[in-house]
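A single protein chain has been removed from this complex, and every other one stays in its place.
And now, chain A:
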Amino acid sequence: MCINDGIGYKNRIVARNFGSNVYRLRIPWRPFSNDAASNLSSSNAGNPTKEGEGQQYDIAIVGGGMVGLALACSLASRPLTKHLNVAIIDSNPALGRNHFIKKEDLPDPRVSTVTPATISFFKDIGAWQYVERHRHAYFDKMQVWDYTGLGYTKYNARDANKEVLGCVVENKVLLSSLLSCVQDTDLQKKIYPSRLTSMSILPNSSSLEEDSTASETVLFTHGRLAKLELEDGHSVYAKLVVGADGGKSRVRELAGFRTTGWNYSQNAIICTVEHAVENHCAWQRFLPAGPIALLPIGDKFSNIVWTMNPKESSEFKSVTEDDFLKAVNHALDYGYGPHPTSSLLGNGDIFSWFKGDITMSAHDCFEVPPKVAKLASERMVFPLSLRHASDYASKRVVLIGDAAHTVHPLAGQGVNLGFGDASTLSNIISEGIAVGTDIGEVSLLKKYEADRKPANVMMMAVLDGFQKAYSVDFGPLNILRAAAFHGAHYISPLKKSIISYASGEHRLPLFS
């Protein structure tokens, strides 16, 4: 017996007799757009739906920021996941436009330092070529010191046999590169320019009626799909919801994940500045109220991230440009304390008992960062906090990026942790599909959590430790910090280890 449904897709019902039992084969329900078979590609171009009707996807990525788009690119680059149907939900209008960056634009103050591990992830997913078309700045040297003048550390990428320590890229460049990358792939995707209002996921249950058609609503009521409702009235159904919507994640809130964390009583001022000469080194000086960092962006521009207490930050935001530039140069130079001289704790002779190779940079002297000549952007102020979700995954929901963890910017690690999450999640999804798992199953998603949580928590602990260690002005502690600076500067295995950990090569410091 054959039955043709209205779309011309052939189904077969075969009646079977086994002894006294007669069973009918279910009519294979016409597969929706998540079908992998190529012979259905013509009907896959996204069913035209009326306003208010739902659309079904394999994965709904809520949040089309850098980390959400990186996940989409990563899925598009793997053979087992590139056939998935993905919805991206983000009300940012920039996602609807292509090439929103002009070469003559001044650098945006919102930048990220991408580690070598992230750079190689971007190369794997094919997005780095787009980044290279815009402004980006590799740096291979870094100097870290504090206001006490008791010590400093210089890092050089060649200490750990690398070419670069990292690359500073504007966030809008990263976003546009990832967007271009994902649009150039064959991944079936749809961008919903709206905000998420509500999400519901029901527990698993089996259908009680044999003849029910497996529409989205039925699949949803039986716990096979999550239902997302958007502000513009659309309903999106998905097997898996990925929360990539940032520190104030709505997905995290709706899914009921608890968070722990605290606000640092610090704000960060960020802005773009210009020098008279090119800058190829990353500079960070720990001041009593918080660190000031000067990162090269390229073309004689640098980015300033200055962490301080909230009162000072609102002062500095409102003073004149000249006064602000004077304050910055003061903070990077003689302000708050003297230059470190290497004679205080010896020339590293006390470390000569340690028979390791001395790194190149151990002979580098302390340098003063280049003077800041001009302010090239407005000054923006952000409050800093640490936040961590107690769980990253539950049934049909998983969190990545800032939605799962927010850290202090003092080591430029935040978004790199997010990219690590995206890479691991897409790997886990691929492995799940390889053995036919339902991608929304908790046991699969918990594998992602078990991989990323320890690494993320460890990094957060390290950064938090630094933040606390450097915010206390206490004589013996200052000496200890100085010793730490000297140690990191002269003991090469330690330096190599620090560079490797900060480059994202090892998930846990010192133990791998």
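Methods note: contacts are C-beta pairs under 8 Å (C-beta built on N, C-alpha and C of every residue); 3 or more make two chains touch, one makes a residue touch a chain; residues count from 1.
Here is the rule we use: contacts and distances are computed from a predicted model.
Visitor: Consult the UniProt record of the chain that does not appear here and report its protein name from "Ubiquinone biosynthesis O-methyltransferase, mitochondrial", "WD repeat domain 34", "Protein PLASTID TRANSCRIPTIONALLY ACTIVE 12, chloroplastic isoform X3" or "AP complex subunit sigma".
Guide: Going by UniProt, the chain not displayed is called "Ubiquinone biosynthesis O-methyltransferase, mitochondrial".
Visitor: Tell me which of A:158, A:222, A:388 or A:506 is the one touching the absent chain.
Guide: Among A:158, A:222, A:388 or A:506, only A:222 touches the chain that is not shown.
Visitor: Using the document's definition of touch, tell me which of A:92, A:129 or A:204 contacts the absent chain.
Guide: A:204
Visitor: Using the touch definition up top, pick the residue from A:80, A:164 or A:484 that touches the left-out chain.
Guide: Considering all chains, including the one not shown, the answer is A:80.
Visitor: Out of A:150, A:199 or A:433, which residue would touch the omitted chain in the full complex?
Guide: A:433
Visitor: What does the interface between chain A and the hidden chain look like in terms of residue numbers?
Guide: Touching the missing chain: residues 12, 14, 16-19, 21, 23, 25-26, 28-32, 35-37, 79-80, 83, 204, 206-208, 210, 212, 214, 218-219, 222, 224, 432-438, 441-444, 447, 450.
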